[in-house]
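First the structure, in the form of structure tokens, and then the observations on it.
Now for chain A:
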Amino acid sequence: MAKRVLLIEDEPNIIEAISFILSRDGWTVHTHEDGETAIAKVNAFPPDLIILDVMLSGRSGFDILRDLRAQDITATTPVMMLTARGQAKDRDLAKRLGANHFMTKPFSNAEVRDNVRALMEA
Partner candidate 1 sequence: MVTFNILVAVALLYVAVLFGVAFYAERRAALGFGGWLHSPIVYTLSLSIYCTAWTFYGAVGYAARSGVEFVTIYLGPTLVMVGWWWVLRRLVRIGRSQRITSIADLISSRFGKSTSLGVIVTLLAVVATTPYIALQLQSVTLSFAVFSNAGGQAWGHEELNGAAIVVAIGLATFTVFFGTRNLDANERHHGIVMAIAVEAVVKLVALLAVGIFVVWGIAGGPAQMLQQIDASPISHWEQDGSRWIGLIFVSGAAFICLPRMFQVLVVENVDERHLNIAGWAFPTYLFLMSLFVVPIAVVGLNLMPAGANPDLFVLTIPLSQGRDGLAMVSFLGGFSSATSMVIVSTIALSTMVSNHIVLPVWLSAHKGQGAKVSGDVRSVILRSRRISIAAVLTLGYLYYRISGGGTALAAIGLVSFSGVVQIFPVLLGGIFWRGATRIGAAMGLLTGFAVWGWTLFLPSFGDGAIISHAAMQHGPFGIVWLRPDALFGIDGMDPLVHGIMWSMILNTLVFFIGSIFSFPTPLERLQGAQFVNVFDYSVGSARWRSSVAGAEDLLIMSQRILGGNEAQALFQREAKSQGKAGYLPDVTSDFIERLERELAGSVGAATAHAMIGQLTEGSSVSVEDLIAVADEAAQILEYSNRLEAKSAEQEQTARALRDANEKLTALSVQKDAFLSQISHELRTPMTSIRSFSEILRDGETTAAQQGHYAGIIHDETLRLTRLLDDLLDLSVLANGQVTLQDQNGNLRDLIDRAVDVAGGDGDGMRILRDRSGENFVLHTDLDRLGQVFINLITNARKYCDAKSPMLKIKVGLVAGQHVVDFIDNGTGIQVGNQQMIFEKFSRVADQSKAGGAGLGLAICREIMQRLGGQISYLPGQGGAAFRVVLPNNKPLSNQ
Partner candidate 2 sequence: MTGRNPQGVFLERRAYHKRRMRDLARAVPIIGAVLISIPLLWPQGDDGVTNSTAIVYVFGVWIVLIALAALISRVVQSDEPPAAPAEER
């Protein structure tokens, strides 16, 4: 059975791009746009991997990550963070909060695919 990825991101075009890349690689991709209800979505349907954008409406990706790490069910789920701001302090914060990987937009499609594969094999 295909592994499940949950993509939490609010730019429709980027959602479409990542979904296309990962489906092509054999993943089942679920998407969610709103920051505030993201945790509920995760818990209702625990994924194998989470891709999480930093700038979301309603709630920041960092806050969501902190909560994910604080609850047992997702404490070890691999999380890859995306940001368009690209500042070093964002990267540090993500690492400190327990992100497994951090990617700056724009990215190459191969980069996304390879990082997701690497995270699942680890």
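Convention: a contact is a pair of C-beta atoms (placed from the backbone, for glycine too) under 8 Å apart; a residue touches a chain by one contact, two chains touch by 3 or more; residues count from 1.
Criterion applied: all candidates are chains of the complex that A comes from, given by their letters.
All of these numbers come straight from a predicted model, not from anything done at the bench.
Interface record for this complex: partner of chain A among candidates 1 or 2 is 1, by the touch criterion. Those residues of chain A that touch candidate 1 in the shared complex are 11, 13-14, 16-18, 20-21, 24, 55, 57, 84-87, 104-110.
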